[in-house]
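Our next item is subunit A:
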Amino acid sequence: MEFQFASLAEFWAMKGHGPYVWACYALALSTLFYLIDAPRRKHHQYLKQQHALKVAQAHINKSSEK
Partner candidate 1 sequence: MAWQWFYRLGSPRWFYEKTDRWIPWLATVTALLLITGAVWALGFAPADAKQGNSYRIIYIHVPASFLALAGYYVMAVAGAIGLIWKMKLADMVMKSAAPIGAALTFVALVTGAVWGKPTWGAWWVWDARITSMLVLFFLYLGVIALQGAYQHQATADKASAILALVGTVNIPIIYKSVDWWYTLHQPATLKLTSASSIHPSMLYPLLLMIAGFYCFYALALMFYTRAEIVQRERRTAWVNELVGAVK
Partner candidate 2 sequence: MDSPSMTAAIRALLRRDLLLAYRHRGEIANPLVFFMIVITMLPLGISPESAVLGSLAPGMIWVVALLATLLSLDSLFRSDFDDGSLEQILISPHPLYFIVLVKVFVHWLVTGLPLALLSPLLGVMLFLPEDGFVPLFLSLLMGTGVLSLIGAIGAALTVALRKGGLLLSLIIMPLYVPVLIFGASVVRSAIEGFPIAGELAVLGALLAVSIVLAPMAAAGALRISVNG
């Protein structure tokens, strides 16, 4: 099994099919990245938001006790 291209420049060009192939791989990579990133972001932001709400609620409780 050997590397199919003579140089990295050729690897990039893919005998003229470069734009097509690399566009597809780029799309796939960004989609896969998005599908992992979006839920994790939502997860953390939700926890942070709930935390902030709790803190705010604690403040309100404390000040109303006075």
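Operating definition for what follows: a residue touches a chain if its C-beta (ideal position, glycine included) is under 8 Å from a C-beta of that chain, and two chains touch if they have at least 3 such contacts; residues count from 1.
A quick word on the picks: all candidates are chains of the complex that A comes from, given by their letters.
Every value quoted in this text rests on a predicted model; they were computed, and no experiment measured them.
Q: What candidate from 1 or 2 touches subunit A in the complex under consideration?
A: Per the touch definition, subunit A is in contact with 1.
Q: Could you list, by residue number, the parts of subunit A that touch candidate 1 in their complex?
A: Touch list, subunit A to candidate 1: 1-5, 11, 14-18, 20-21, 23-25, 27-28, 31-32, 34-36, 39-40, 42-43, 46-48, 50-51, 54.
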